[in-house]
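Removed from the display is one protein chain of the complex; every other protein chain stays in position.
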Amino acid sequence: MVIFMIKAAVLGATGYAGIELVRLLTNHPEVSIEILGSQSFAGKPISDVYQSFRHILEKECTEVDLDEAAKCDIAFTALPHGASKEVIPALIEKGLKVIDLSGDYRYDDAAVYEEWYGEKHSSPELLKESVYGLPELHRERIKKARLIGNPGCYTTCSILGTAPLLANKIAETKNIIVDAKSGVTGAGRTTSLPYSFCECTENSKAYKVATHRHTSEIEQELSNIAGEPIILSFTPHLIPQKRGILSTIYVNLNRASSTEELVELYKEYYKDEFFVRVKNVGELPETKHVAGSNFVDIGITYDKRLQRAVVVSVIDNIVKGAAGQAVQNMNLLFGLDERTGLNNPGFYL
Amino acid sequence: MVIFMIKAAVLGATGYAGIELVRLLTNHPEVSIEILGSQSFAGKPISDVYQSFRHILEKECTEVDLDEAAKCDIAFTALPHGASKEVIPALIEKGLKVIDLSGDYRYDDAAVYEEWYGEKHSSPELLKESVYGLPELHRERIKKARLIGNPGCYTTCSILGTAPLLANKIAETKNIIVDAKSGVTGAGRTTSLPYSFCECTENSKAYKVATHRHTSEIEQELSNIAGEPIILSFTPHLIPQKRGILSTIYVNLNRASSTEELVELYKEYYKDEFFVRVKNVGELPETKHVAGSNFVDIGITYDKRLQRAVVVSVIDNIVKGAAGQAVQNMNLLFGLDERTGLNNPGFYL
Amino acid sequence: MVIFMIKAAVLGATGYAGIELVRLLTNHPEVSIEILGSQSFAGKPISDVYQSFRHILEKECTEVDLDEAAKCDIAFTALPHGASKEVIPALIEKGLKVIDLSGDYRYDDAAVYEEWYGEKHSSPELLKESVYGLPELHRERIKKARLIGNPGCYTTCSILGTAPLLANKIAETKNIIVDAKSGVTGAGRTTSLPYSFCECTENSKAYKVATHRHTSEIEQELSNIAGEPIILSFTPHLIPQKRGILSTIYVNLNRASSTEELVELYKEYYKDEFFVRVKNVGELPETKHVAGSNFVDIGITYDKRLQRAVVVSVIDNIVKGAAGQAVQNMNLLFGLDERTGLNNPGFYL
Partner (left out) sequence: MVIFMIKAAVLGATGYAGIELVRLLTNHPEVSIEILGSQSFAGKPISDVYQSFRHILEKECTEVDLDEAAKCDIAFTALPHGASKEVIPALIEKGLKVIDLSGDYRYDDAAVYEEWYGEKHSSPELLKESVYGLPELHRERIKKARLIGNPGCYTTCSILGTAPLLANKIAETKNIIVDAKSGVTGAGRTTSLPYSFCECTENSKAYKVATHRHTSEIEQELSNIAGEPIILSFTPHLIPQKRGILSTIYVNLNRASSTEELVELYKEYYKDEFFVRVKNVGELPETKHVAGSNFVDIGITYDKRLQRAVVVSVIDNIVKGAAGQAVQNMNLLFGLDERTGLNNPGFYL
């Protein structure tokens, strides 16, 4: 029996999303990491940059070399904003599958990209071809894609928390509000003062109120589900923990309901989804339930006084919100069981 | 010149609100702490329970003795829920002013208390007399009160963040949503497992969705300002820090506006309030801006796409949300400058 | 081909060491978890107690039933102090291998146990038979054991950090000092006030100075290596993080040396040990290098002015200091590759 190993390149391997991807791939039984691309650490073993990898993976980081990359089956691009666009068309041309963790290939419509990112898209034809990599919504298209725009962290959490209400036509599409709280890894491996320990710990804040780019991604996907344009409030917050996003979602309903009915509706909607766990009536999710794992946990409460659903949805921002979702997409691309390498409870502690 | 010192009794001195009150009162130039009431630690010096007080205040804790208390001018009651109601009528009868930190004397209407607290009120006539101790709204009545119901932490933050929009009749009264995040001191000095370090750190969660008692307090005060009944969504969250509440408040407006106009409106509304600091256009508050101090910091953003105000309001839950507000109320009761003992920046670090 | 799966019982599955063991065993390809013993949660699925396990392991917890246990190949006992002694002799008699995570079977000499634990040992003959489960020192004996006393967390870290100096006869055996810092999971799943979030965070302290029981374990093993009785200072500290122990070890040398020589000596001593990683000259270990993994990382500095080695040794207290080491021991007991189920980098973030 010949074992086929997927040859993978991780470009941007030393950022936080990149190294999480490396962590997950070293635990993946069907993947061989061939390339660790890193501008800043080229020539250094990954295990010098993250000493946790000593004895596990001591491979050297390299600058991106397209000819080397051509030997791989797949490339994950976890590059700084803007850098993806330059390398991805060449990778596609070389015949690789590409999963891009940036915001560049997530949009149906280049105009939306240009509005929220403030610049023209450099490869609109690839944008058209690319598939939004949220398996719970686009599984079949993902399987056949060449290029996947891996969703943002806030968006994964918020879209999956809202989708069942819209799909079941029980939601009013006006007045949807998403109040999201994120751990600090969401900002990446940064040396900026606001992310220093003494400034972050024992502190919380909102930021980019009414202007965060993930708003447009959430609106795109929810509009598709609703079959009508949805615009909504999305407010990101920074809270003093490393991992985790918690989205609290407020949705007015178009008729009276109950917590029991809503929980049932969510369980039905996600009944075939391994990575979505709907809480029972009376339970609420916590970010530590999903830390280190690829799960989305969702709790629903009906507020009778207001005929409003209050949904709480949690993920680990660098797993289901980035690296884990990328692995899930890779599994789909290569016909593997979607759970391969992701079938674990993460770390509660 | 004779210096008049206010003789104070702190009942429930060893809980977190209690000890914060003791901290503030030891820095207050016009107060002498006469009684440190503590059921659990009677007979022990306060400086054994909180060793930070060694060399500063080494007074012994005692069980509540009404005859002793009668020698005081004021009693602060920071007792476990239910305990206040038993001792407060007797204290009032002895001629003391009372500032109660529990939920027992915050309501205009005993029926609201009974609905949210699930029990009959034992002294409805005192409830009628008591004044809701939010100086920014009720300063003149507070000055003349005998009994003050010191507001809850979430409520102080949320009411002050919303009031100017309602007072100026620019808010729609439907669809107000308050999404609040609190540090763990809000749960008090507790040994319950969910508040242990390993369960709390690196974790966030919502709790008591659509059922938290502070909802009714917020609704009472905002209804009074609006001149019509307001019901709203209030969702409390627990985040991994000690001090701080951040409320994100969503209010639809009844006409188009701008961030500039809204900031101006808030600055005008609070122009005489020392303890309310309205952020400039483009600034947002953070909990570390108010840690350890009695300030409320408020930032306002107008979301043009949705004709909606998004207000972020922060306090230190055990200062402006409990002990500091109690001192502010005491200052009013005794004709002192409201800032006495509170005129400091807290601790950013 | 018949795959032999090791049938395992985890007694005390819902404590922190227990649940970490469950986490590791669910990732172990050769183990089937048959029993999750839990006094407190009998009748409840483990995935209700730790919701991170939903969709992964939803097995019910049960009270200990020796007849059920008899169907297993191995029992891990992670029970409260004292409880182990009652159940272990019966398990051994039923033919199971037992790995005990308590302090009951770690001593060569019952008298030492009795001195430090303050009570008579109830099964001294089993104590005599049991093997101290530190594979790096006792691998061959472990392979043939029926009962393994899995080492304490502080002790694993401190013994492995010191052993090479004693084995190479370069250490003076007087004046050895071990100053150790531990994360809060070391205290277990406890509701005691000092371990509450608000008391622990932003705080550090020493405890049990000169009296901690792990002192005697460290002394036993180091004395065996040195071939002479060693007594030393061991000081445990609590620091505000969940996982991790860092031991700083001071050892006077009996001759001049250099950092280069000492690093070389450690690398040689541990050259066949997968789970021990000796840092290069100029590198120092950090607890995040080993969080979630079974590694011990050791950094060595020579202080020329004092002819003294300063060794820094780190582990994850609930992995190499408890559950991971137990799995490593199990692998040895059943003839598996020692790394099975443990061959990963943990989580730096």
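Chains here go by letter, A, B and C, matching the order in which they are written, and residues are numbered from 1 within each.
Simple rule for what comes next: contacts are C-beta pairs under 8 Å (C-beta built on N, C-alpha and C of every residue); 3 or more make two chains touch, one makes a residue touch a chain.
Owing to the predicted nature of the structure, the values given are computational and were not obtained by experimental measurement.
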Full-complex contact with the absent chain, from C:S40, C:N203 or C:N254: C:N203
Per the touch definition above, residue among B:A291, B:L306 or B:M330 touching the missing chain: B:A291
In chain B, positions touching the absent partner: 16, 19-20, 23, 26-27, 50-57, 185, 202, 242-243, 274, 277, 283, 285-286, 288-293, 295, 297, 318, 343-349
Hidden partner interface residues of chain A, rising order: 16, 184-185, 189-193, 195-202, 240-242
Residues from chain C at the interface with the omitted partner, ascending: 175, 177, 179, 181, 183, 198-199, 201-207, 209-210, 231-233, 235, 237, 239-244, 246, 248, 250, 252, 284-288, 291, 299, 301-306, 308, 310, 312, 349
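Assume only the chains that are shown with their structure count from here on.
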Between chain A and its twin chain B, rotation from the CA superposition, multiple of 5 degrees: 180
Chain whose averaged C-alpha position falls nearest the assembly-wide average: A
Chain whose average C-alpha position is farthest from chain C's own: B
Euclidean distance of C-alpha centroids - chain A vs chain C, Å: 36
Separation of chain A from chain B, taking each centre as the mean of its C-alpha atoms, in whole Å: 39
Where chain B and chain C are represented by their mean Cα positions, the distance between them in whole Å: 47
Chain A: positions in contact with at least two other chains: 202, 242-243, 285-286, 288, 291, 349
